[in-house]
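Of the protein chains in this complex, all but one are displayed in their positions.
Per-chain residue numbering starts at 1, and chain names A and B are given in the order in which the chains are listed.
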Amino acid sequence: MRNWRHWKVAVTGINAHAENPGPGLAVARCLVEHREFRGSVLGLAYDALDAGLYDHDNCQSSYLIPYPSAGDEALLERIKVIHSLEGIDAVIPCLDSELQNFISLRSELADLGIQMLIPSRDQFNLRAKNHLVDLCSKIGVAVPRSKMLTDPGFFDRAAREGFEYPLVVKGVFYDAAIVYNAFEAKAAFSRLVGKWGYPCLVQEVVNGDELNLAGVGDGRGNLTGFVMMRKRAVTDKGKAWAGVTVVDEALHATASKLVRALAWRGPLEVEVIKGTDGKIYLIEINPRFPSWIYLSHAVDRNLPVAVLRMLAGEKDLQLTQHEPGTFFIRHARELIVNLKDFESVLVNGYCGGDAVDRSA
Amino acid sequence: MTDSLLAGALSQCSGDRLRQLAVSDTGFVFDPQTGQSFTVNATGRLVLDCLKRSDGLEEAAQCLAEDCDVPLELALSSVEAFLMQLGRYL
Partner (left out) sequence: MPENSSPKRPKLAWEPPFIQPHRVGEINKFGRHRPREARVASVFGVDVELLKKNYGSPLFVTSEERLRANVRRIKKAFAVRWGNTCHGWSYKTNYISAVCNILHQEGSLAEVVSAFEYEKARALGVPGEMIIFNGPNKGRAILERAVAEGAQIHLDHLDELNLVEAVAAAQGRKARVALRLNFDTGYSEPWSRFGFNLESGQARQAAKLAAASPHLQLCGLHSHLGTFILEPRAYGEQVKIMCKFMREIESSEDVQIDVIDIGGGLPSMNALQSIYLPPEQVVPSINEYAEVICGTLIEETRYRSHTNRGLPKLVFESGRAVVDDAQVLITSVVGTKRLPDGRAAAVLDAGTNLLFTAYWYNHKVETTGEARGALADTVLFGPLCMNIDVVRQSVQLPPLRAGDSLVVSPVGAYNNSQWMQFIEYRPNVVLVHEDGDVSVIRAAEDLSVMMAQDRLPEHLATPFAPVRGAGCNRFDAEAEKQAKTLRPFRICRG
């Protein structure tokens, strides 16, 4: 096996919608800016307007891949083509909806020499929105009162079922809305279901501070590395706009408990609210790095690099303690794209710094 | 298709307007006037090339019929439909 420092690492989720960026470009930045990493990052994109396709500073070359809904066979076939052109050493999947496909392909990709630090299907399912309540009640982690929904009629009888507005309505993979009455709730429900399918999750709103922990599980129950962040400002959609590293023992304890219970393997993000009563309420567990993961590089706890080192079999990562008080502010800036690159993405599904024909 | 509709479409995508389009071998088309990009299929590209050379509708259809080995009437009606489509987008 090649030294991880020279790997070619494929990263997905390189979309960078200004209000809700995917984590892929942040993961790519973590890798290419790490002082020991000499390899390169390959972007895997789902749309010609995914910024990572054209961001050659971070993704040396990039390819379009099939939508998650096309299934694992289609994905495998496309990755085989890309692998034959590029030689991929590892993949870091960064989107929830694609993860099940990558889980199905783990052994096939391993046979090709492509490694991934990802959870098993069982682990993935247990932390899914519809299983989270069960999991938490088993291990004593508090969650806001929640219910899976397929029938919007619920919103009319919410009070009878013990739910009080405002409520949070969440799509099965992404996206959420805070609603203040049945009317808004039904509108949000049909929008989310229309986009992501059934079911939806409805959750009571808990007041308090939003804290997030990004970490990596080693698959044996240990939380190998982690960085904690408190959101200081959020966008209209509740996404982090500014945040700061913190050290919160209660959050760390909760995340460790979850990682132990799941024997989680791979990156994850634990989102909690620290209630005014000081209690930690788990909001959700995302099976991938968050889009603010660049903060981990900034505090010298580069978690994407930790993933590579774990895949390479390093046992003792010796991650430093991270200091609280490092801020980030998310901003948007325009990436310049020339027509040739855009055409190459449309026609060949490929974009790279070189002029090689990668049409497949 | 009525003649007046076709005439409208033709006038819109004839001559200079069509010559502005950047058409690459790959079927990628860019319209510098509107900033819109398109994909054109192989037969469409052939027709586009003919029209850009300021061939008329009939010549383009002739070209298409020969290259694809299809009846002229079929080629002609397809070219008319293609022109209507161009007229909508340009």
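One rule holds for everything that comes next: a contact is a pair of C-beta atoms (placed from the backbone, for glycine too) under 8 Å apart; a residue touches a chain by one contact, two chains touch by 3 or more.
Keep in mind that this is a model prediction, so the values were computed, not measured.
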{"item": "From A:101, A:286 or A:302, residue that would touch the chain that is not displayed", "value": "A:101"}
{"item": "Selected residue (touches chain absent from view) among A:172, A:188, A:223 or A:351", "value": "A:172"}
{"item": "Sites on chain A contacted by the missing partner chain, in the whole complex", "value": "45-49, 64-74, 76-78, 97, 100-101, 104, 130, 147-148, 150-151, 172-173, 193, 196-198, 345-347, 349"}
{"item": "Interface with the undisplayed chain - residues on chain B", "value": "29, 36-44, 46-48, 64, 67-70, 78-79, 81-82, 85-86, 88-89"}
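Convention: only the chains that are shown with their structure count from here on.
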{"item": "Length of the line joining the C-alpha centres of chain A and chain B, rounded to whole Å", "value": "45"}
{"item": "Of chain B, residues touching chain A in the complex", "value": "22, 24, 26-28, 30, 37, 39"}
{"item": "Touching residues on chain A, where the partner in the complex is chain B", "value": "339, 342-343, 346-348"}
